[in-house]
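Pasting a structure below so you can have a look.
What you see is the complex with one protein chain gone and the rest in place.
After this line comes chain A, so read on.
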Amino acid sequence: MAPPPSYTISPLAVLPGHTERAWHIAWNPTRPLLASCSADKTVRMYAYTPACKFTHVSTIATGHTKAVRALAWALSGRTLATASFDSNIGVWEQEPNGEADGEGTEGGEWECASQLEGHETECKSVAYSSTGTLLASCSRDKTVWIWEVHPDADFECMGVLMDHSQDVKCVVWHPTEEILASASYDDTIKLYIDDPSDDWFCFATLTGHTSTVWSLAFSPDGRYLASGSDDRTVRVWKRVSAQELRWECVLVLDGHERSVYSVSWSVGVAEEGNKSLGWLASTGGDGAIRVWAFSEPEGEEMAGSSIAPPEHRLIASIGSAHGVYDVNAVAWCPRDGHTDLLASAGDDGATRVWRVGVA
């Protein structure tokens, strides 16, 4: 067997502009657009060419009175949601720019189409479900809210979940099913589904982290969930079987020297010959970005075991990604042909774009 290829994380672009720390970034799923948000209350949009040349195209002065903590694009790529410490969720759409509602990256002004109130204190995260019909948000008020997305930027509250005992840091949706996961300062991860005859409810609590869980990411096939924690580890949880709603911790990844603030899991660039489960990027207070490649467990007996950990290999890492500053978020680009692009946001206010490729 050939030795596994070695990879590097090489810088592609440095996108300064925020006057305070950059909290989060989000790649538009359909258009060549990258959005970043910051404690300076703005959202910045960058367009990129097929050759990955990034240019700043617009800035939304959101009107949020406190930091914009997180971003999420709707499936269509036409709507962006912002989660702010001012306790509100903003929903933004672009004015058509005279020309055909188009593929153009330019387009008109981004306008607030709707806002979702309800959280009592700082919103920490926001996420659209895979079908785009649901929006979830979470807050320091310990609650997770689920909203149904209606036409014309209207929303209906579907549930207020009060299962966490502390600040909820992150919400993510399962890539194919309507399963919601949340991570909290109470060290736990909670999973929720909709009871068709009733309301949304928490069906599982994943315990194991010994400190705040900051970030979550489902694997692209939805069978695994990665969590990054203040305990400096990344845990990987596996669904016991497709029929069941039980998840077990199968892997604990060490390596980060400080809190893990963000994880992102994407299809990566598949290697030949193994059943790839994609690439997981993690970052945090140590300023490092680490990338693991995952594949199906090898061997007869392991493959048969429902809780066999996936094969995993640290394929690349880089330190001081934002100089001496903390890195708050990493995100893989979801668009075909660009799945090797990774963006990061740091306390230096900058957004950086990286390419992970064979050395």
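Assume contacts are C-beta pairs under 8 Å (C-beta built on N, C-alpha and C of every residue); 3 or more make two chains touch, one makes a residue touch a chain; residues count from 1.
Keep this in mind: contacts and distances are computed from a predicted model.
Entry comment: the absent subunit's protein name, as recorded by UniProt, is "Iron hydrogenase large subunit C-terminal domain-containing protein", drawn from "TBC1 domain family member 15", "Anaphase-promoting complex subunit 11", "Ornithine decarboxylase" or "Iron hydrogenase large subunit C-terminal domain-containing protein". Of the listed residues A:18, A:31, A:142 or A:322, the one in contact with the hidden chain in the full complex is A:142. Annotation: of A:42, A:58 or A:88, A:88 touches the absent chain (contact as defined above).
The omitted chain makes contact with just one of the residues A:159, A:284, A:297 or A:349: A:159. The missing chain, though absent from the display, is touched by one residue of A:76, A:131, A:176 or A:210; that residue is A:210.
The omitted chain makes contact with chain A at the following residues, 62-66, 84-88, 90, 92-95, 111-115, 117-118, 120-122, 140-143, 151-153, 155-163, 165-167, 186-188, 190, 195, 198-205, 207, 209-211, 240-241, 243-246.
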